[in-house]
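In this view, the complex is presented without one of its protein chains, the others remaining in place.
Order of writing sets the labels: A and B. Residues in every chain begin at 1.
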Amino acid sequence: MKTNPGRFFEDYTLGEVIRHAVPRTVGLGERALYHALYPARGALYSSDEFAKGVGLKASPLDDLVAFHTVFGKTVPDISLNAVANLGYAEGRWLLPVWPGDTLRSESEVIGLKETSSGATGVVWVRTRGINQHGDVVLEYVRWVMVRKRRREVVVPVHVPELASVVDPGALVVPEGLDFSCYDFGLAGEGHRWGDYAVGEVIDHVDAVTVEEAEHMLATRLWQNTAKVHFDVTQREDGKRLIYGGHVISLARSLSFNGLANAQMIVALNAGAHANPCFAGDTVRAWSEVLDRAETTVPSVGALRLRLVATRGKAGELRGGDGKYLPEVLLDLDYWALVPR
Amino acid sequence: MKTNPGRFFEDYTLGEVIRHAVPRTVGLGERALYHALYPARGALYSSDEFAKGVGLKASPLDDLVAFHTVFGKTVPDISLNAVANLGYAEGRWLLPVWPGDTLRSESEVIGLKETSSGATGVVWVRTRGINQHGDVVLEYVRWVMVRKRRREVVVPVHVPELASVVDPGALVVPEGLDFSCYDFGLAGEGHRWGDYAVGEVIDHVDAVTVEEAEHMLATRLWQNTAKVHFDVTQREDGKRLIYGGHVISLARSLSFNGLANAQMIVALNAGAHANPCFAGDTVRAWSEVLDRAETTVPSVGALRLRLVATRGKAGELRGGDGKYLPEVLLDLDYWALVPR
Partner (left out) sequence: MKTNPGRFFEDYTLGEVIRHAVPRTVGLGERALYHALYPARGALYSSDEFAKGVGLKASPLDDLVAFHTVFGKTVPDISLNAVANLGYAEGRWLLPVWPGDTLRSESEVIGLKETSSGATGVVWVRTRGINQHGDVVLEYVRWVMVRKRRREVVVPVHVPELASVVDPGALVVPEGLDFSCYDFGLAGEGHRWGDYAVGEVIDHVDAVTVEEAEHMLATRLWQNTAKVHFDVTQREDGKRLIYGGHVISLARSLSFNGLANAQMIVALNAGAHANPCFAGDTVRAWSEVLDRAETTVPSVGALRLRLVATRGKAGELRGGDGKYLPEVLLDLDYWALVPR
């Protein structure tokens, strides 16, 4: 057979490194599309002048453009036969991605565990995005539940130990970044790092009702080939499941209203796609400040933020049973850089 | 509260200058998207070679890309609590916007007048789009009806005097523009400035049935954050109101068929969004030649054009009561540069 059937659970070997196909040069076209697809307004990713004003050579591509591009490449090898995308951990952005950079991805299998049903298994991979100079721009751990081809195959169990949160000391501040001369007026809000209190909840107010064409344009742009996003015959209900990363970008962009100065994502601590999102859903977002930390640069602070995408009210997350409420779409835990 | 509640009528002060947030670098990505979103075919904005042939260094970004970008930045400060966008006047394009330019916006409050209801007021602003060199690329007056927070507040009345039409002597022909060697064949039509008669009505024939995804992509691209364009829960009828500027660009692009040589918009005399536009509407356009003028460059003439977007027939505008017919969406009055 000439086509890719995807890997099944027993096709993964602990420690193997999978080099994913189709490198991608990203640039100003992708930047413009990102602004058309999401209500992104972060000044650092909107304006070369603003980026230069905080010490960068130009405006890099949005952190999530890097994430989606790197993630998309892994789909044919990791999640084509996945039943569920279970979680993220230990994500770090290590270098900005500049217009013209070419990205490829590699994933190392770091964990394997059959599920109790015997029909599926969980695969943990550490994925790295690598630019044309061979430098790692991004890395993260992701685990997915994958179908087994044959129930009877036994795979040795190895569950990796993962940090529940990226240590603030490990956050990488991009070279040159300096918020000393940060223009709060042009950035859109006056709130500094010190103005955010741990436990504070911010309702981002704005909402977007999602269309099929939009999420498919986005998902294709990241060269994510998972069939359920494009083909109505893949699910019994005839719906196209929206790529979870589309919801991440939507929520992150909506969070501008209240977090305009949380400019750069530098770490992904955890993430759950709590419920599926479909076209017609009206997506809102709210954030909770989970922690604050200093960085190696005095003018740059870090906020640990919980970002929740929801079809419901701000601040609500789990029901009495401890499970995510049905209107919660995303629960993301990340570190962002904020002017002090 | 960390989020932007928008300004209410009593929050404006006559003479104050509001510096709007989020500068934006625009480029070839935005140009490509403009051509995907609108049936734009003007040769000067489609081809670097054609632009060089008429004396420019390259193809600038479409005049309306500049307008929408500058306008979008004003929304969080001017029209977040607006009830209606009432009019435009004294708009002038002063410099081309080149790929790579970074635009920001400023608005000066030039008029304030409470409406008879006491619940709202009209705010007039003169908005300027400014590039990375500090040069004004575009300016226009716009007035909107904005909610009052508290009825009892009294705001001194000042109604600005506005020109009903931009004086042709004030039109700025871009430096170097020369239509002496204009290639009418490549431009798509042979009609010169002298071929258009005042009073002539042109039915632009073509039509577009509008989709939700398209107007949202466009409106986001301009970083326009007005909730009614994106969120179906904002109106009782569950419809998303299409950004008026989307209709302007649609109509202007459709007007290629008959006005292919009306290459550059140089002034906006007046404009009314006569009726709301929604997805599913089939938008047509017609133009009326209102005036003709010479410019400072002998090969370059100016036509004053009424551009009407409609769901109905060409040539029809107002009913017996003097009000816009319900199928009229836009009535725009502008000056364009045309080869003589």
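We adopt the following convention: contacts are C-beta pairs under 8 Å (C-beta built on N, C-alpha and C of every residue); 3 or more make two chains touch, one makes a residue touch a chain.
Everything numeric here is computed off the predicted structure, so don't read it as measured data.
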| item | value |
| --- | --- |
| Option from B:D178, B:D206 or B:E327 whose C-beta touches the chain left out | B:D206 |
| Options A:A218, A:L241, A:V300 or A:V338, residue touching the unrepresented chain | A:A218 |
| Contact partner of the left-out chain, one of B:L37, B:L103, B:L177 or B:L332 | B:L37 |
| Contact residue for the chain not shown (choose from B:G29, B:G55 or B:P96) | B:G29 |
| Subunit B, residues in touch with the chain not shown (by the definition above) | 27-33, 35-39, 41, 43, 46-50, 59, 185-189, 191, 195, 202-209, 211-214, 217, 257-260, 282 |
| Interface with the undisplayed chain - residues on subunit A | 2-4, 19, 21-25, 27-30, 32-33, 76, 100, 102, 104, 132, 211-213, 216-218, 220-221, 223, 225, 227, 230-233, 240 |
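By definition in this document, only the chains that are shown with their structure count from here on.
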| item | value |
| --- | --- |
| Mean-CA-position distance for subunit B and subunit A (Å) | 36 |
